[in-house]
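For this view, one protein chain was removed and the others were kept in their places.
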Amino acid sequence: MVDAVASWGRRNVWTLGLVGLLVVFLALTKMIQPNYGAPGIQGLAISILPIAFAAVAQAIVVISGGIDLSVGSMMALASVTSAVLMKDQGDAFGVAVVVGVLLLGLTAGAINGGLIVATKVPDIVVTLAMSFVWAGTALLILNTPGGGAAPWLMAVISGPLGNPWLPKALIVLAVIVAVVWLPLRRSTLGLTLYAVGSSPLAAFRSGVAVGPTKIIAYALTGFFSALGGLALTASGGVGAPVPGSYTLQSVAAIVLGGVSLAGGRGGVLGPIIAVIVLALVRTDLTFLGVDPNLSTAIQGAILIGVVMFGSLVAMRKVRA
Amino acid sequence: MHVIDGASDLLLNATDVAKHYGAVIALRSASLAVRPGEVHALMGANGAGKSTLVKILTGGVRPDGGTILVRGKPFAAHSPAEARRGGIVSVYQEPALIPDLDIRSNLRLTQSPVEATRHWLAELGLPDLDLTDLIRDLPLASLRIIDLARALAIEPDVLMLDEITAALPANLTEHVLEVIGRQKGTDRSVIFISHRLIEIAAVCDRATVLREGRTVGVVDVTAGSENRIVALMLGDMVRDLPARVADAATSSGRPADAVPRISARNLSFGTKLADVSFDLYPGEVLGVVALEGQGQDELFDIASGSERPGGGELLVDGAAVSFRHPADAIRAGLVYVPADRAEALLMQRSVRENIALPFTTRFGAWGPIDVRGERRKVDKAIETLQIDTRAAAEVRRLSGGNQQKVTIARWVAGGVRTMLCFDPTRGIDIGTKQQIYQLLRDLAAAGAAVLLYTSELKEIQLACDRAIVIFGGRIVAEIDVADADEATLLRAAYDLRPEELMPEEVASAAVESAAVESAEPGMVGPA
Partner (left out) sequence: MTESVGTVRLTGGWRTIIRDQPIIPLVVLLVALVAVLELAKPGIVNGNWVATTMRAAIPLAILAACQTLAMLTGGIDLSVGAVASMAAFLMATQATGQGPLVAIAIALVAAAVAGLVNGIAIGVFKVHPLIMTLGMSLVVLGLMSVYQLLMVQSGTLIPDAIQWLGSGISFGFVPNSLVVFVPIAILIVVGLRRSGYGRLLFAVGDNPVASRLAGARVWQVLVALYVMSAILAAIAGILIAGLNNSATVSLVEQSVLPSVAAAVIGGTSIMGGRGGYSGTIVGALILTVLTTLLTVLEMPEAVRQVLFGAIIVLVAAAYTRVTGEA
């Protein structure tokens, strides 16, 4: 029994470290700002929801051995589509819109994946190009922030559920990830995602259909990007056509979250925790009166520092 | 071993299989007929089309002609998954296991039944394997066994094994050969690809020989059939590469106070090298003999500057050296020709750029290139090695033999003092092999020192003056060329005392006794 726990611990060192960091920063935040309470947590939760979905989206595709630089653009596309369609419509229609937008995300992702598999052009180039296409499409639908969000959608993520310390946004995040990702991860499909990311050749020889698996991975990324876009609409009340820095932030989050850019390793929990930790760092710096721009610089430095640290550790292991 | 052939239905019947890549004809007309319950060897020199036929049967490549029937049904696979549905499962030289997953997950991936796999793992000599171990944490030999066990657990009609015993220690080799031998008598078959005649003789019933893209013969494997098989493989080119016995005078002709070009003193490295000491003199070719993974890789890595030794020291021309980077070794005159051409060549670049690579690697050489001088040196190297430059624009498009010549030409162009060659003739056709060995001898005659590791034991006598044998990270024997025939070398490589049996002999005996037990009355037993 102890062995099993120890071995699980060894395999999930990175995530455990992140949880530790989370606890440390929560404590730090409380120390810096003793008034930081339930409302603070609420605000934090809503602000991180879009980027958390983006991080999950990026994690899935990177685990399967790819990368998607169009996550931010797909979020923008989902955001404006939902805002334009939902404006001034009834609740039932709103639900249909949400479903439709999720399907849109799946499709956009599948197109990304399909192009990569069919043309054999590297994923960086294809998704870079498609980031223009999706961003342009978003602009065509709505060229300035506008549209509206269904009230129920906004209500679903704002405020606490029961206990004032439990933000609905986090619960929504947890539920969706649990319902969609966890069963997937345990299924054969999940296994093939990791297999293809770890060694496409070995996976091919083991009988895995590598092409379709990749397309599914990108489709899932599109799905979670669409969720991120919906979260943007829900939290802001309007659709936002500009991709902003969500793509970059999603890549930073997964790297900090312990997902290997080489594929085959990591999960979605790490990136989500990384997103929360980064948000806490931003919050703490704000409380300390640090200029928000310096805070950007610090985040960049953290990213570089963490990755270098991880690299050093990996290099040490090879030596031994 | 004789078996009355009752079954006229063939399990696998491939006829007239053809495949070409543009102007290159890989297979002209290959046939392979495998009976049920048979262990069938597929043999051929490198470049004969063996690997192409294997790729077709495993779904990696589509044939351009011919028919393939498995149990009478047409077989056309475009992927290993389809090949498996068609009845053929292959165990590749590189285990098809996912590094970041554990064994159990890998079994799920191929839908191999866990209990059956465990059973086979035990039969193959690894009963205590923990299925939650990650693949990347396991040694290559274990991975080979797992891959094999996984395939056996699926119980395919045809099991294709590609050099399965390479990289296996003696005890596992025994088990593997035994298990393969026991497949006879079932209604399934094994295609056994190997170049070790001794193993083929131990377990196979028949052998199909390919040469130049064609099936040139199907031989019943009996005692004494080895020569026939080799003759078929080599065809008209059975010019025996001249043995080197005449030049054995070199070592006795060396002056007593000659300074070795390289001296290794008690080199050690991790768990792979324990204590290696030897001398390499200018003007000689010193062969290194070892089974896979005995420490020879690490020895060459240290000598070429890729790795630093854990202990011991290296001397060049009598002075101690400490290499931190291959550039240091190159500056000391030690140049390295790796086995894996993918490690040595810039595949997308031209032949000339590949040959000229060492000219610009020094920091001082980052500036403008002396175009004319470079062209002269490169031309000379191409001429010396007789490189076919018709496809010169991208080294990727050259044949394996020409590619290997480019990796050697790169050093010849700048003049060779000491050359470290790691399995330079792996996967090369016979004609090119000859050229390369001749070149090594010429280099030695001109005063260079050559350290040569080859996995083809027959060829030690062709190029070397003497040979050292490494086993378990130590040198266990030093053999003069006159005594360095394949059998002696192989025994030494397994580090066997004279009375011990070779693993092939053990397996052969086990297979035969099993056959006797299952023999029906009236059948002819082993002669």
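First chain written, first letter: the chains are A and B, and each begins at residue 1.
Just so it is clear, contacts are C-beta pairs under 8 Å (C-beta built on N, C-alpha and C of every residue); 3 or more make two chains touch, one makes a residue touch a chain.
Source: prediction; values computed, not measured.
Q: What are the shown chains that the left-out chain touches?
A: A, B
Q: So one chain is hidden, and I want to know which residue out of B:I198, B:A327 or B:A477 touches that hidden chain in the complete assembly.
A: B:A327
Q: Considering the whole complex, which of A:L140, A:A155, A:L201 or A:L288 touches the chain not shown?
A: For the chain that is not drawn, the touching residue is A:L140.
Q: Check each of B:T15, B:S277 or B:S306 against the chain that is not shown and name the one that touches it.
A: B:S306
Q: Which residues does chain A use to touch the chain missing from this display?
A: Considering the whole complex, chain A reaches the absent chain at 67, 115, 119-122, 124-126, 128-140, 143, 248, 251-252, 255, 261, 291, 293-301, 303-304, 307-308, 311-312, 315.
Q: Considering the whole complex rather than only what is displayed, give the residues of chain B touching the chain that is not shown.
A: Within chain B, the residues that touch the unshown chain are 21-26, 46-52, 212-213, 304, 306, 325-327, 330-331, 336, 338, 342-349, 353, 356-363, 365-369, 371, 388, 390-391, 393, 397-402, 410, 427-429.
Note that in this section only the chains that are shown with their structure count from here on.
Q: Using mean CA coordinates as chain centres, what's the chain A-chain B distance in Å?
A: 46
Q: Quick one: which bits of chain A touch chain B in the complex? Just the residue numbers, please.
A: 7, 188, 191-192, 194-195, 197-199, 201-209, 264-265
Q: Under the definition above, what is the set of chain B residues touching chain A in their complex?
A: The contact residues of chain B facing chain A are 58, 79-81, 84, 90, 92, 94-101, 105-106, 108-111, 132.
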